[in-house]
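Removed: one protein chain of the complex. Kept in place: all other protein chains.
Naming follows writing order (A and B), and every chain is counted from residue 1.
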Amino acid sequence: MAIIERPSTELEVSITPSVVVPSTTLGNLRRPVQSTGWKSWLFTVDHKKIGIMYGVFAMIFFIIGGVEALLMRLQLAAPDGKALSADLYNQMFTMHGTTMVFLFAMPMAAAFANYFLPLQIGARDVAFPRMNALGLWFLVVGGLVLNAAWFLGGAADGGWFMYAPNSGPVFSPSNGVDFWTLGLQIAGLGSLIGSINLIVTVLNMRAPGMTMMKLPVFTWMILVVQFLLVFSLPVITVALVLLMFQRSFGATFFDVAQGADPLLWQHLFWIFGHPEVYVLILPAFGIISEVLPTFSRKPLFGYPFVVFSGAAIGFVGFGVWAHHMFAAGLGPVSVAVFSIATMAIAIPTGVKIFNWTLTMWGGKIWFTTAMKFAIGLVVLFTIGGLSGVTHSVAPSDTQQTDTYYIVAHFHYVLFGGMVFGLFSGFYYWWPKMFGKMLNERLGSWNFWLMFIGMNMTFGPMHILGLQGQPRRMYVWTEARAGEGFFNFGFWNLISSIGSFVLALSVLLFLINVVQTARKGKQAPLDPWDARTLEWITTSPPKEHNFDRIPTVHHLDEFFHRKYVEDEATHTMKAIATGEEIVRNEEANAESHIHLPSASYWPLVLAIGVGVLGLGVLYGVPIMVLGAAIVLLSSFGWVMEPSVAEDSDYDPPAGGTSKELASHG
Amino acid sequence: MSRHAMSARNAHRVRALAITKLVGASIFLAGCAKDAPQDVFQPKGENAADINNLQYMVFGIAGVVGVIMTVLFVVTMTKFRDKGQPIPEQSHGKPALEITLTIIPALILSVVGVFTFRGVFDLAETKDTELVINVTGQQWWWEYDYPVQGDWGIDKPIITSGQLVMPAGTKVLIRETSRDVIHSYWIPALNGKRDAVPGRIHTLRLHADNPGIYAGQCTEFCGLSHGNMRMEAVALSKEDFATWVTNQQAAYKEPEKDSLAEQGEAVFLNQCVRCHQVNGLKKADGTAAIAAPDENVYAGAAPNLSKFMSRNTFAGATWDLLKKDCRGNVWDAKSEEFGAKYLEGVSADCLNEVDLRRWLRNAPAMKPMYADPTKLEPTDGKYRGMPYLALSESDIDKLVAYLLTLK
Partner (left out) sequence: MITTGSKYFYGVTALATIAMVLYMVLVNPNDIGAVALGSLASAAALLGGLTSFTRDSTAHTAKEAVAAAEQPAPAAVWPLIVAIGIVMLVFGIATNPIVFVLGIVALVAGGVEWLVQDYASRASSDSTFNSQLRGRLLHPLEFPVAAAVIVGIIAISFSRIMLNISKSAGAVVFIIVSSLILVVGFLVVLKPNMRGRAVGALCSVGAVALIGAGIVTGISGERAELVEAAEEDHYSHMACGAEADKYFDKHPNNAVSLKSATLATITVRDGKAVATLSGLDTPVETVTIPRSNNVQVLFRNMDTEEHRLVAELGEKTVADTGVKEKVEQCTQLTSEDQVNVLTLNIPKSSEAAGPYKFIVPGLEGQEIEVYVP
């Protein structure tokens, strides 16, 4: 590690220039400089590699969360299920929710954001590359801590919103909830760091000419999401800290016998939890706002409306949290006010649906797999949105909340909405990220199975909920099942079968990925006739992203470099292919490119924080060890110069600084 | 190109199906599902009917909007699929259309909002309440106690569990709270749900038009046995309710001398009375046997078993005290005959001995509870649920005989 740079020979300003020492670094540990192999991934600060790693970890947790869901559906396929015990079932749904929200959905959105946000704004990397790596490693450590509970006495069992006082040490005596609070705090740190980083990146590092109203919609939505995170994560952190102090250090924040009001937790949780819903869905909205125009060959209809409705959703999203608590006994005034506020938020959401539909209207629609998933999102989210409107009517919600109708609603919104958006993103951007096309035939199977499986799984849940099946019950009974067409038995079985169809569709996607990696066909530079900046570079992009930072003149810059409008017919005329444009950029490459070097410290620091967290559970000495690692790595980090010395490279990097950059 | 077109056609067909399924389902649900006891579209009282009207309105609007959107999607995807047309004009939208499309949903929602506002305040009305019942949730059962109310002949408090008994055609106010974690009281046929939060008292109005029995279930996740926490509301005509009140307040009937039941009373005094109160039961020395659940149960209470056999469920309303056909007899009774059948209680012939004995033999094996005596450290040695009591089979025989006398 190079802790201190001595003054370099170029900077001779000393009074006694003759005796200034040569440019060397103090210390004898080198910075990691590998550009291939596992070390190049572990210690990287490259936003693209970090993005891919976010994606891989998120996918792993998607599979874990999915298996948890399958086990639950297995248990509920028939009355008095025996697949899981009550205790295990409670752990399953708690961890399914937690994993899907915090370890799959947010990281997967972070994967896309990390990879494509700098590319879409024409930047070489994010503003704080080492912080970016730290965010990733915090997430990974947080996820590991959360799931370590499975092997250390049982996972958290209070439901993903962990209502007090059921989460207290008396009512949940295993260590599961402790791991949960610690894991989420660590993962939350990662999200917070990441969000500040991306905000700074968007505000400061846009390519010349890219005004805020020329930002691609995906970047806009990610920006809104980061603001939501910055304002909502501190609230959940406060709640988690209170819970941790109650469980580990004998505090009584939620102890009713000591005069606490358990509704405090609910307010804290949902002030975070509702914006969190938009944190999950807006990235998907952003993705399909790229995909729909691309495959309709038309710009997004009403770009400013989509952008401002996204911002409005983000803003109003902070004012509707109590609609999760209509049955909690808040009193009629609060309930009425939050009911109306909730209806208000339906308006900007509706605007988005109209805009997407009108984007396709008058277009030239190309039904690729990415497009199918995007259309799937619009359709399924519309259904989820309409069932959402039925919740906004508070009295009606008191019949629906905490039943399967709610489960159906939020899975239509989050699976039908978010997951379909993410899959649309996979198929759309895969050639950009890996230079190979995902198989469209398998993709089509993937889409149709997922669409059918999704409707089979969650569609019947509307019926089950309206028939009065509460959520989170480890068994359901014949006595309350009814006998008519809407009996629990039939629809629970359909739902369980549907969940396995869904699982099959995800499996097909994984097969597609493996097949593409092994013998996928090479992707052309511009396979979709795309519209935005990330396509003005090679696939996959070089480490420095762009050979020349593009200057932006239009909202869909790349498209307008390829086509001009025919004045007479108002149709578009091709003037250049994407290939030609990229080659032209390469020919005019900039010669001096500065990129940050890799670093050990983000990984070490994140591990230190994980050890510190375990110390809360397993004693002070482990805490001391964790604190020591954190302290040491903070020092290492602070003293590390941003670029490694030439002599740290093996063989030493010589020549132009561009070559150095491609290794750093 | 043709494949794209074909998949597009398939796409909208399936999508249309999905949406009409939802809309159709909600309309269908309202109409003809008769057999699901917790169906939210079958109101049996004023409050639930108010909610149901709002539900019809909002589901109707959602359905209409859903149909319109479906048509829009289908037309868009068929009309504008790639048929080889040139790349269209790169227009960025029409503000006038945008504003219109923003205002229309806003108008629809403000109408819904007005009705919602009224509904919320109507349902919160408590001033014209006729009868008050305290409802207390505890892991994993509900306790009902009836405060002294002379108008209803309730001269000393009545306490029961599992089944809420109320007069039909009466505005009943329940005052909910909880002794441990948050539970939620929900009888879909009578009203929406309301959480029972420890340290707070929440009120909820129940009203049943006709005598009958209405099912419900705890709907706030409340720990291990959340799935086994049920409740039933029994509405009786005012005369039948008066009979029920009189019976609940009637003095304790000692079991016959030298009967199996008398031996059962001894077992009860020896084992069960540690937690379970039976009003009027006397110890051998003639003093009243007062249960001390607060010394053995973490939340501080266990079901009061006075007049146990006048209810027909036990253990958090999860198991029936009536055999299947006897239960059907009560549940399916016409509303005019219901009261008489319910007031019969549980006779020896109708008793569901299988489940009751299983429960007495080993309760935690039947219903997951924190009742392992070796794992009570977090609760200072107190139980959360009924522990395994190691009763002998003959003790169980005696207890069953005794319990049958508590009527």
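In the analysis below, contacts are C-beta pairs under 8 Å (C-beta built on N, C-alpha and C of every residue); 3 or more make two chains touch, one makes a residue touch a chain.
Keep in mind that this is a model prediction, so the values were computed, not measured.
Peer 1: In the full complex, which of B:52, B:277 or B:318 touches the chain missing from this view?
Peer 2: B:277
Peer 1: For the chain that's not shown, point to the residue among B:53, B:177 or B:271 touching it.
Peer 2: B:177
Peer 1: For the chain left out of this view, which of B:139, B:184 or B:304 touches it?
Peer 2: Once the missing chain is taken into account, the touching residue is B:304.
Peer 1: In the full complex, which residues of subunit B touch the absent chain?
Peer 2: Within subunit B, the residues touching the omitted chain are 126-127, 129, 132, 134, 136, 143, 145-150, 156-159, 173, 175, 177, 179, 199-203, 277, 279-280, 287-288, 290-294, 299-301, 304.
Peer 1: Residues of subunit A in contact with the chain that isn't shown?
Peer 2: So the residues of subunit A touching the unseen chain are 1, 3-4, 6-7, 13-16, 19-21, 26-29, 256-257, 259-261, 329, 619-621, 624-625, 627-628, 631-632, 634-635, 638-639.
Going forward, only the chains that are shown with their structure count from here on.
Peer 1: I'd like the Å distance between the centres of subunit A and subunit B, where a centre is the mean of that chain's Cα atoms.
Peer 2: For subunit A versus subunit B, the centre distance works out to 38 Å.
Peer 1: Contact residues on subunit B for subunit A in the complex?
Peer 2: It is residues 4-5, 7-8, 11, 14-15, 18-19, 21-22, 25-26, 28-29, 32-41, 50-51, 54-55, 57-59, 61-62, 65-66, 69, 72-73, 76-77, 80-82, 85-95, 97-98, 101-102, 105-106, 109-110, 112-113, 115-117, 119-121, 123-124, 139, 176, 180-182, 184, 186, 188, 191-195, 197-200, 202, 215, 217-228, 230, 298, 320, 368, 370, 375, 377-379 of subunit B that touch subunit A.
Peer 1: Could you please specify the touching residues of subunit A with respect to subunit B in the complex?
Peer 2: Contacts found on subunit A: 85-87, 90, 157-159, 163, 165-166, 169-173, 256, 259-263, 296-303, 305, 327-329, 331-332, 335-336, 339-340, 343-344, 346-347, 350-351, 353-355, 357-358, 360-367, 372, 375, 378-380, 382-383, 386-387, 389-390, 392-403, 444, 451-452, 455, 459, 462-463, 466-476, 479-488, 555-556, 559, 563, 565, 569-572.
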